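Shown here: the complex without one of its protein chains, the others still in place.
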Amino acid sequence: MAVLNYIQAITKALKEEMERDEKVFILGEDVGPRGGVFRATDGLYEQFGEARVLDTPLAESAIAGVGIGAAMYGMKPVAEMQFADFILPAVNQIMSEAARIRYRSNNDWDCPITIRAPYGGGVHGGLYHSQSIEAIFANQPGLKIVMPSSPYDVKGLLKASIRDQDPVLFLEHKRAYRLLKEEVPEEDYTIPIGKAAVKREGSDVTVITYGLCVHFAKQAAEKLEQEGISTEILDLRTVYPLDQEAIIKAASKTGKVLLVTEDNKEGSIIGEVAAIISEHCLFDLDAPIKRLGAPEVPAMPFASKLEKEMLMNSDKIETAIRDLAEF
Amino acid sequence: MVRSVNELGLQRINMPQLGESVTEGTVSTWLVKAGDHIEKYDPIAEVMTDKVNAEVPSSYTGVIKELVANEGDTLEVGQLMCYIEVEGAESGENRTQPEKPEKAPENNAPADKDQSMKNRYSPAVMRIAQENDLDLTQITGSGKGGRITRKDVENAVNNKDQASNQPNVKSQQIPEESQKEQVEDFTPPIIRRKPIKVNEGDREIPVTGLRRTIAQNMVRSKTEIPHAWMMIEVDVTNLVAYRNAEKDQFKENEGYNLSYFAFFLNAVAKELKKFPELNSCWAGDKIIQRKDINLSIAVAHGHELYVPVIKNVDEKSIKGIAKEINELSRKARTGNLTADDMEGGTFTVNNTGSFGSVESMGVINYPQSAILQVESIVKRPVIINDMFAARDMVNLCLSLDHRVLDGVICGAFMSHVKSILENISSDTTPIY
């Protein structure tokens, strides 16, 4: 088993799926000879040629829209948005088209497209290279939003996304690209979309989060274990539609719930998670549901100190878990 | 090692972030060497990352002092590449502005005496109390402000259930399935401490650092290590005679006591040399057998129990061992034991006999794999050659980590220790 970082796991999944199914192809800005600005498609142009690793004009709505057309025809396009921040010109295509095609045609047409986009801060990307955009899309039935937290999950979830018969927005944390490394099996495997995963068992406090924040939560939990505080971590993996069953189970287990996101707190994914818990778990709750997110500023500033202030980290999570444990 | 960078006019050049998602870089070629004079922005090294290959420029004008990273080394962003002696003391803006560690304020406040939350019940607490017919006024809350937590009521329910159904503590079995357990994933169960009520006139003694260390190790040991236990009887009549014959002279010569304990340590060390299995520790996916035989010994002082270490006991004479016991006891009495004195133990011998104990079950000194309790030497009638004889007898009790050790090996070890002790004389065991 090889140790891969997060972005290598992406490349591996793309490569294996393209080898497995001729209908899989990639389109986006700089995905060709350059191999992607983050190197996610490194080597794929060389292996599969220009026809299947397509450099597009700088036009996000076309990247999505052309992909949607190809998907309706029967292909399995993987469209890349260079930064999640730049997905907004494509929102009409993603929401009005991709997400609605099956429903509006009464199951006559479908749209099996995967749209990959790097999100998240911590790389000095400033306002427009750091944003979390999942909440914008997270009330669009017909669409699935997958946000993996580790290289192992990346491979299994990206393969599942490409094979999925419906449109999937696959959001990758760009800081995780080279930060997170782990053993990733050579074999072909998929991880089911729509299912959350318990990443750590614990009995005092339940942390529910996703993406890179899972990593921070694990760090905090390890530290707190030495203080005798035992933390359960649920990784949502798919943030839309949510795995209600897993959320209810994890929240009920300890009755003390901390929800974490890197996104601005208000209107974020975790607000919906909190609503599910309050609907279903009242009589298991032993403390108010606690949310930890970014302050309500429009997007991540560039200067290091401002960026750091805004970002989620393991210290913030640790303090919040401890507060809940002591409550 | 920390260098006083600013004092010397030395500055660090660290691995820069060469791309938005890059977290590390590899020094492919140094373009400078120690002693080179360079200008600000001169390239100092070629660095390779997943995204780019780039020349890293110097941030200062000055002389390269030391190349810390080697060619081929992969450094995290922000890790030190080299030192440069900066020209002109005032020239350098203070780039290495030390960041104040923003630590969360440590909450050292002892058990919260605030009881303002005592009567605020969460939905979970209300439900469990009702379902189990619990009187919440009778439960002590462990939460903030004396709040009764869900765990508090769950514990109360468990206690209620167990009151009539106590497990039989005496029948201690050695579990056989311990070989298969997945120790890597082991997380010790967490025991929530309820605040204990302090009554008027009670004395509250703060837990000292040393005491805390021992306490944590003991809890960890008992929760993580599957303890098994065995005891043997040893006839130490010869040892008693030998030691009684020598002790006065020894005291006069050396100025400290010739204790029995030194002989026991000597015998244990000799046998640990033959049975390294007992001189080991469990490390999850492997067992580490220690080369050195460093015996932890328990030394009591007042109400405190210290566990200092005598290093390399197998290389020491009876006198040498006695001397160290004496020295460590003195330090314990004067409160001068250092953390150093307590570190590095590979096996523990506990002189429980000094309290008059004749049988005890030691808790293994984590992360060691066994502890030997030396009990009181008592005169007892023993049958030898079908005749009663008054003999000096002692019990040796061994607690062992059953993940590391089994009965066979420990039995062999114990019988060898017994054999040494029973045959002790000036011939077999010289004092010097």
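The first chain written gets the first letter, and so on, giving A and B; residue counts start at 1 in each chain.
We adopt the following convention: a contact is a pair of C-beta atoms (placed from the backbone, for glycine too) under 8 Å apart; a residue touches a chain by one contact, two chains touch by 3 or more.
One rule holds for everything that comes next: contacts and distances are computed from a predicted model.
This complex has a chain not shown, and the name its UniProt record holds, of "2-oxoisovalerate dehydrogenase subunit alpha", "Cell division protein FtsX", "Branched-chain amino acid ABC transporter permease" or "Potassium-transporting ATPase potassium-binding subunit", is "2-oxoisovalerate dehydrogenase subunit alpha".
Listed by label, the shown chains that the missing chain touches in the whole complex are A.
Among A:Ala62, A:Val198 or A:Ile276, only A:Ala62 touches the chain left out of the display. Here the missing chain is touched by one residue of A:Ile26, A:Met75 or A:Leu179, and it is A:Met75.
Checked against the full complex, the one of A:Pro33, A:Pro141 or A:Pro185 touching the unshown chain is A:Pro141. For subunit A, the residues touching the absent chain in the complete assembly are 25, 51-52, 54, 56-57, 59, 61-62, 64-75, 77, 89, 92-93, 96-97, 100-110, 141-142, 144, 160, 164-166, 192-195.
We adopt the following convention: only the chains that are shown with their structure count from here on.
Per-chain CA centroids place subunit A at a distance of 41 Å from subunit B.
The residues of subunit B lying in touch with subunit A in their complex are 17, 20-24, 50-51, 102, 104, 122-127, 143-144, 147, 149-151, 187, 190-193. Residues of subunit A touching subunit B in their complex: 7, 37-39, 118, 123-125, 129, 174-175, 177-179, 201-204, 225, 228-230, 254-256, 282-287, 315, 318-319, 326-327.
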